[in-house]
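Complex shown without one protein chain; remaining protein chains in place.
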Amino acid sequence: MKQGLKITVIGAGSSYTPELIEGLIARRTELPIRELWLVDIEEGREKVNIIADLTRRMLQRHDMAHVDVHVTLDRIPALKNADFICSQFRAGCLEGRIRDERISMKYGMIGQETNGLGGFANACRTIPVTLDICKEIEMYCPDAWLLNFTNPSGMVTEAILKHTQVKAVGLCNVPVIMQKGVARMLNCDERDVVMQVAGLNHLIWARQILHDGQDKLQWVMDEILRGNDLLVPHNIPPFDWPEKLLRQMGMIPCAYLRYYYTSQDMLEQELGEADGEGTRGEVVKAMEKRLFDIYRNPELSEKPQELEKRGGQYYSEAACELMSAIYNDKRTIMHVNTRNNGTIAGLPDDCAVEVSSVITRSGPLPLNVAPFPEDTLRLIQLMKSYESLTVEAAVTGDRNAAHRALILNPIVNTGTILEAALDETIQANLDYMPQFR
Amino acid sequence: MKQGLKITVIGAGSSYTPELIEGLIARRTELPIRELWLVDIEEGREKVNIIADLTRRMLQRHDMAHVDVHVTLDRIPALKNADFICSQFRAGCLEGRIRDERISMKYGMIGQETNGLGGFANACRTIPVTLDICKEIEMYCPDAWLLNFTNPSGMVTEAILKHTQVKAVGLCNVPVIMQKGVARMLNCDERDVVMQVAGLNHLIWARQILHDGQDKLQWVMDEILRGNDLLVPHNIPPFDWPEKLLRQMGMIPCAYLRYYYTSQDMLEQELGEADGEGTRGEVVKAMEKRLFDIYRNPELSEKPQELEKRGGQYYSEAACELMSAIYNDKRTIMHVNTRNNGTIAGLPDDCAVEVSSVITRSGPLPLNVAPFPEDTLRLIQLMKSYESLTVEAAVTGDRNAAHRALILNPIVNTGTILEAALDETIQANLDYMPQFR
Amino acid sequence: MKQGLKITVIGAGSSYTPELIEGLIARRTELPIRELWLVDIEEGREKVNIIADLTRRMLQRHDMAHVDVHVTLDRIPALKNADFICSQFRAGCLEGRIRDERISMKYGMIGQETNGLGGFANACRTIPVTLDICKEIEMYCPDAWLLNFTNPSGMVTEAILKHTQVKAVGLCNVPVIMQKGVARMLNCDERDVVMQVAGLNHLIWARQILHDGQDKLQWVMDEILRGNDLLVPHNIPPFDWPEKLLRQMGMIPCAYLRYYYTSQDMLEQELGEADGEGTRGEVVKAMEKRLFDIYRNPELSEKPQELEKRGGQYYSEAACELMSAIYNDKRTIMHVNTRNNGTIAGLPDDCAVEVSSVITRSGPLPLNVAPFPEDTLRLIQLMKSYESLTVEAAVTGDRNAAHRALILNPIVNTGTILEAALDETIQANLDYMPQFR
Partner (left out) sequence: MKQGLKITVIGAGSSYTPELIEGLIARRTELPIRELWLVDIEEGREKVNIIADLTRRMLQRHDMAHVDVHVTLDRIPALKNADFICSQFRAGCLEGRIRDERISMKYGMIGQETNGLGGFANACRTIPVTLDICKEIEMYCPDAWLLNFTNPSGMVTEAILKHTQVKAVGLCNVPVIMQKGVARMLNCDERDVVMQVAGLNHLIWARQILHDGQDKLQWVMDEILRGNDLLVPHNIPPFDWPEKLLRQMGMIPCAYLRYYYTSQDMLEQELGEADGEGTRGEVVKAMEKRLFDIYRNPELSEKPQELEKRGGQYYSEAACELMSAIYNDKRTIMHVNTRNNGTIAGLPDDCAVEVSSVITRSGPLPLNVAPFPEDTLRLIQLMKSYESLTVEAAVTGDRNAAHRALILNPIVNTGTILEAALDETIQANLDYMPQFR
């Protein structure tokens, strides 16, 4: 097996990167790294340099000074012969995210980076860049694995799977947080519980929670209804699932399903926040500023605790574990975005789904998913059509596909208001969405 | 073949009944009627008597005085050995409809008698009564055909098909108006065009418009985009389909699809009307009052022109044509609500769909429906799950089923607001929805 | 509507043609023919001339001398601006059929012109010629309707639908005979009964037999079990369906299903006949010789009774009725081979199925088919895979597709014997199957 891995991080100027470095350090005996390439664009030059310095200090501290850390704005040398590529960039930066939020709310809709109109805009900015990167991967490192946690992770992964030959896996921290929360509830090692999730990115349900020969799903549901919020990401404010909703479903929805099951409440909460502390994007922007002030400190050689509040916790740990599982053929069960291929009945074979999979050296082998109850399936199918049409619009710039996508989304308002909101979205993003010109 | 038919009308005190009578008169040579039973409930006693008098005058005028016209508040004698039963009652009367509209709007949702929260409420009031009637039919006239145009016609028909042995067909005037409009656009006899529709009640699309060996659908679409509104019921205010929406669909949506494709506009229009001339139910109530004043006139022996404005035009003509098509094995192609049985791929076999069918003496034989484009299918599937769960809730009084139904409906707001709106709906209707007690 | 039709018959030297002429004469008031083009190939020159003379005498006798009868070996002028084309040729003539029978039997298999190895060989000879004809139709008469009753009718129709733009309908006399038999059993006019059939060509079942408001299927089944053989073509020797087989099926299989349900008996019967009076092809060859001796008689100006024994009875009547139903937009329910498009659930959309359809000026609109019981569906699906792979092999000459097709067919023996039988079939037919060179 190959020794001396080359790992490339696209969008390395992200404030998450120290977590990724921490994960690589923790796995240094199982993931023998030789080169680490930190890539960003001109706008991120300062940030990626701060990250690189911190990275070197962290590696130094853990006797990993032998790892070559490269910083570059040029992707080609970074990709050449890479073994793993972590994609974690944000097309249009946080400003793009904030703009999405504000435009959506202006038209009375939820504004969010992966859902509704905001998710659509984000996909249309991100997918063209991602496909460019993939063309380079096909040329310079066709055997590399691309670990995508660039949002909207499900649609981006679908675009890669449909339009390139790249070996890609999409990641998200939502199921990771659920898995860790369940293990803590059960007071057991994470590896002793098989929590099977299925659905689409940010639209998953835990279908079974196997521990010690029994399905503990009902018990976990009871815990949640008693107020246990261990399964909810830090960046999501506290809330309660309606008991009857959970009971009748017989599955545990991820926290993002609040956007669909309690959409009016979410909208009102968002509008309130936007008038107060700012939108989520604005809050994150301020947080990022504080984090980089901390990262700059030449005394710092560990991931600072403040990062955990950032919301993406475990993202990078998931990436490190996935790299190790592939490299070491570990057969770990992880929750990833991959080609459906019949896993979820009722969805096209070639779409991306987020499902629990056995990770092998050849990539993920999804576990079979028992048929969903009809009503839940209908929501998943509807959202997948929204996603696939969004991917089509993002690739082709077909405004009709965009319109058909958005009409289907339950948290998008339809009618003349949608025409206006879509126009404004495209106009405001034209530099990042040349396909719509 | 049997001579001397017995026709029974449930909810005969409706202001539509004169149109039905006119239709029977027009078909007097092909539909040999001997008895006509007009049935209503205590609240409708005055109205049904007015209708009965007018009916007798109309029959008299057309040399049909030999037809026995019975008025009764007791369904049993009316059903005994009936050949055809027309169901056209409104559970909870117009007051129920108005209440539905007002509650929906109070919670920021579209209030409408067949869609969204209003459609749900209407189904829950109507289905228990309908199933009672069906039990009587099974006992007193098991061979009779039940023609249902009681709203929500699709869900009521589904309840009958799933829970009784009654031979039932659901009817709606929406496709009838489309068919007549198309024939007028094409300047041809209605019988020379085959317009195939498919979908669910109030959620249909014209899939092909065959005339003179060609599919004229694109031409009709052009007409509509030029402003031709012949396909739109009178009771729906003028509006324009967005050109790109229609073009990308490649099918012609019925006017009710505005509630989904332009839902924000519809909501605003409704809220405006509610503050002005009143809700649709309130407008109809005033109109009904005026109609009955006209019907009372002992000189009147024809259906008055004013009735046409009522919105339900052609409803009764469709019923008469359907009775004649069955009785005479006419093989006419009509648009009816019937058991899916594979007609629309992707929906359960046992649900009700609204599809173009050949009418035989054994009832409707649906024409095969070409597979729908994926995005449209997703909307149909979602709405069918809403409908089937609503039927389940209406039959069992299961509040969870009610909640699951409403969560799926795109024009229903979800979250705490939905809990409140559902509570208020059930409380306000408790007399008509004993199943929820 | 166009007056003065041009009808072209490909393979007009067939002994069936007088029946076709009789049918056209019978419909002379509804099908205004101006030109009749009789086309054949060099090998059929003598026969087509005999037919042409007889045709002229028949037309003369019925005051239709105004119809121009052309005989030609050149398809192009015959196709130019044709309105209807009847395809009824036999690629490789009767000698090809006989060879198929003898090769199949040599390897211990049923030898038959539309089933098993023989059906495969026939398809591979016929489909290339048919596609050539279709290319000419696309060029010289793109609006014409092609009525195919060249065997194997289902596979030939599928090849046309998949590989050309021609408006084609496949015909077979099997359902016609069933329909007529049912009407005689019920002692009613054929038009008063709706017998719905569904399946593939020579693999259909009657699903319902509606008459006078009731489904008479069980009654008809009782008749069949009492020995009534009115539903069986003349060319099929008498046989009895096992009662329990029929009862458990709840549908009425066409006579050709004996090849699957009682295959061993059929094989033994065929082997016996081959040693006695000769194979079916040999019997037909002798019969044809006798028929042409009769046709030659210059006194003959009517279809001779002897033709009825030929087996294909009603074939041509079906063709004439179909032409009239299209031309006059009659909405008759006929049983035709057409694009599946969802009609039979569980089969691909783009394959050909044989189903009862409403015939309009725009062609057939199939009636929806209720889902088949699982075991019957499995047989249909298997046979359709055999058919579609055969069509693929016939078009591409891919020997692997041929092998995969034959392996699936239940009346084909697999193993080294199949390799040998397939080799011999291809070698013996190489002049007619250049695609396999």
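Note that the chains take the letters A, B and C in the order they are written out, and that residue 1 is the start of every chain.
We take it that a residue touches a chain if its C-beta (ideal position, glycine included) is under 8 Å from a C-beta of that chain, and two chains touch if they have at least 3 such contacts.
Given the structure is predicted, the values throughout are model-derived calculations rather than measurements.
Chemist: Since one chain is left out of the picture, which of the remaining chains does it touch in the full complex?
Modeler: A, C
Chemist: Touching the absent chain in the whole complex: find that residue among C:N297, C:N400 or C:Q427.
Modeler: In the complete complex, the chain left out is touched by residue C:N400.
Chemist: Given that one chain is not shown, which residue among A:L210, A:L271 or A:A428 touches it?
Modeler: A:L210
Chemist: Taking the full complex into account, what residues of chain A touch the chain not shown?
Modeler: Given the touch definition above, chain A has residues 1, 192, 194, 196, 210, 212-215, 329, 331, 333, 341-343, 345, 349, 355, 358, 360-362, 365-371 touching the missing chain.
Chemist: For review purposes, identify every residue of chain C that touches the missing chain, sorted by number.
Modeler: These residues of chain C touch the chain that is not shown: 108, 242, 244-245, 247-248, 260-266, 348, 374-375, 378-379, 381-382, 385, 388-389, 399-400, 403-404, 407-408, 410, 413-419.
Note that in this section only the chains that are shown with their structure count from here on.
Chemist: If each protein chain is taken as a node and each touching pair as an edge, is the resulting graph a line, ring, star, complete or other?
Modeler: Shape = line; chains linked end to end, path left open.
Chemist: Any idea how many Å lie between the Cα centroids of chain B and chain C?
Modeler: 44
Chemist: Please report how many Å separate the Cα centroid of chain A from that of chain C, as a whole number.
Modeler: 58
Chemist: Specify, in ascending order, the residues of chain C that touch 2 or more different other chains.
Modeler: Expected reply: no residues.
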